[in-house]
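Structure first, then comments.
All protein chains of the complex are present and in place, except for one that has been dropped.
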Amino acid sequence: MALAPIGLQHFLVLGTILFCIGMYGALSRSNAVGVLLSIELMLNAVNVIMVAFAKFIDTPQELAGQVFAIFIMTVAAAEAAVGLAIVISVYRLRHSIQVDDIDLLKN
Amino acid sequence: MNVLASIPPPLGSVLILVLGTLVILLLTGRLSNSPTILATIGVLSLLGAALPAMGGDALTRVSVLGVVAAGLVGMLLVPSAELHNSTQRPEVAALILLGSTGAIVLATAGELLSAALGLETLSLSAAVLVALGRGARPLEAAFRYFVLAAISFAALVYGLGLLLLATGSFAWPRPGVVDPTYSYIWTIGVLLIGLGFAYKLAVFPLLWGPLDAYTAGAPGLAGFVMAASKIAAVVALARLAAGAAVPMAPILIGIGLVSIIWGTFGALAQREVRRMLAYSTVANAGLMALALGCGPEGRAAAIFFVVIYVLTILLAFAAMAGRGTGPLPFGEVRGEGLSATRALGLTLALLSLAGIPPTPGFWAKLAILDASWSALGFWPTLVAVIGGVAGVLYYLRPLPDLLALTRAHVSSAPAPAVWFAGAAVVVLGLAPGFAYAVARLAIGG
Partner (left out) sequence: MNNAFLPIALACAVALVSAVGVILARRPVHAVVALLAHSLCVAALFLIMAADLVALGQVLIYSGAIVVLFLFVVALLPHGGIESVVPTGRVVSAVVAGAALLAALAAGLAVGAPTAPENPAGGVEAIGRSLFGPLIVPFELTAALLLVAIIGAVAIWRRQEPEPGAKASSRAASEGSLAHTADAPGATGRQRLLDEGGPAR
């Protein structure tokens, strides 16, 4: 393989791209479930960076990146539970999960 | 500044609050029919949580006391909160306790990972508290609040990851410890963490979620959400700016100025008290951000301001609590049947928010303008002054109605939350120097 060995940089760029894809989705999806999915994507992107970080850089804190990734997963699960509960409740009230319909306040 | 970087979280406070939550959860069935006992348990846990923090340094004490005050007002309003399902008062009380836990951790955590978890605890409980208000509006506001909170939290986590990469630890940033190779990553990391904290402050780019939540949530709960978030966010941002003044200060000043202008115009355009208060929050958050960018003096002024502002806004929301989650148009304040106590409370809160001299709001604004003048000079201070003058215009619009009301209904039962917040505002108005001294001590300047 003539290519440079795969290193931290590559995963940083991958994670950044994934994060931005997620952010674009979170800002532009008009479907509430899609917005929540995009947020999960953003958090997952950080995990990619953190695991690569634990792999390639030595820190005083053992495997700080991997431990951080585990914390992020916990937060992602908590966010998914609350977010989906809100989406279902909104649906039961308004029979729609389009973000643009969720704007009683704008009128 | 080293003091700022090494505060251990007041774990005693956290333990007592979680214990109180567990007691409430275990007794949910009984407590849903006896709101007074529920509120008593909640108030006792909050008071108990304040005790262990008294052994900490000044910043810990200020932030814990501020959060506890917010929790107390929220808790006192739980029995009369406008819930969609009125059997859910125990859940609301539990979430207030847990939200206070999150806010205390965010403000006083020893490292950034705990602070991030505290922020997320606060965000989630805030979103749920807003969502439980009566009607469809609170739920939709909660959705918007939740989505923006989740996006900004993801940004914070990303920033925390970059900071971890640059420094190898979760410690609060300090000047001069960064390997120059990583300084770019470190800068971006610090800015993204600041973005996550700034969401809790509700400054310019990150505000449609909080605006909706403050406008549509049940007033008592929205007041708690706003107060706890702001005090924790200001303390956290002050600690961040103390350790990383280089990327943070100019950004904070810029964001602050834009927020002042945006919030002022927004508030001027409103015809309704709650939305006006929500927009004016943005203007006030801008003032705080401006001050946070002005060095130690400014950070002390911001903490002084946020304590006074939070108590005042709690008074305003406590006065509006119990009348539903709908809007309160200026012209209809009179017809809303606010009792004399509540009308007086709202009047006092609005006078203080407007910064009329004998009220504490005046001293708070003065401290920020002073810090901004000595650090930034003429133009930024001019923007802040114009914002303050415009504030007088929009805050005082409902006043004639309120005063007429005070004459009309003389007798009414006192509301404990209004009394508590009102007394706090009056005391601060009488002794602003003491609070300012505490704030300066807290910031170590």
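General remarks:
In order of appearance the chains are A and B, and numbering begins at 1 in each one.
In this section, contacts are C-beta pairs under 8 Å (C-beta built on N, C-alpha and C of every residue); 3 or more make two chains touch, one makes a residue touch a chain.
Note that the structure is predicted; figures quoted are calculated from it, not measured.
Among B:Ile188, B:Ile356 or B:Ala437, only B:Ile188 touches the chain left out of the display. Chain B residues in contact with the hidden partner, per the touch definition given at the top, are 9, 11, 14, 18, 21, 25, 80-88, 91-92, 94-95, 98-99, 101-102, 105, 109-111, 113-114, 117-118, 120-121, 124-125, 127-128, 131-132, 134-137, 139, 165, 181-185, 188, 322-326, 336. Seen from chain A, the chain kept out of the figure touches residues 1, 3, 5-14, 16-25, 27-34, 36-38, 40-41, 44, 47-48, 51-52, 54-58, 61-64, 66-67, 69-71, 73-82, 84-89, 91-98, 100.
Operating definition for what follows: only the chains that are shown with their structure count from here on.
Per-chain Cα centroids separate chain A from chain B by 27 Å. Chain B contributes residues 113, 117, 120, 124, 127-128, 131, 136-137, 139-144, 146-147, 150-151, 153-154, 157-158, 160-161, 164-165, 168-170, 212, 215-216 to its touches with chain A in the complex. Note for the complex: chain A touches chain B at residues 19, 22-23, 26-27, 32, 35-36, 39, 42-43, 45-46, 49-50, 53, 57, 59-61, 64-65, 68, 71-72, 75, 78-79, 82-83, 86-87, 89-90, 93-94, 102-105.
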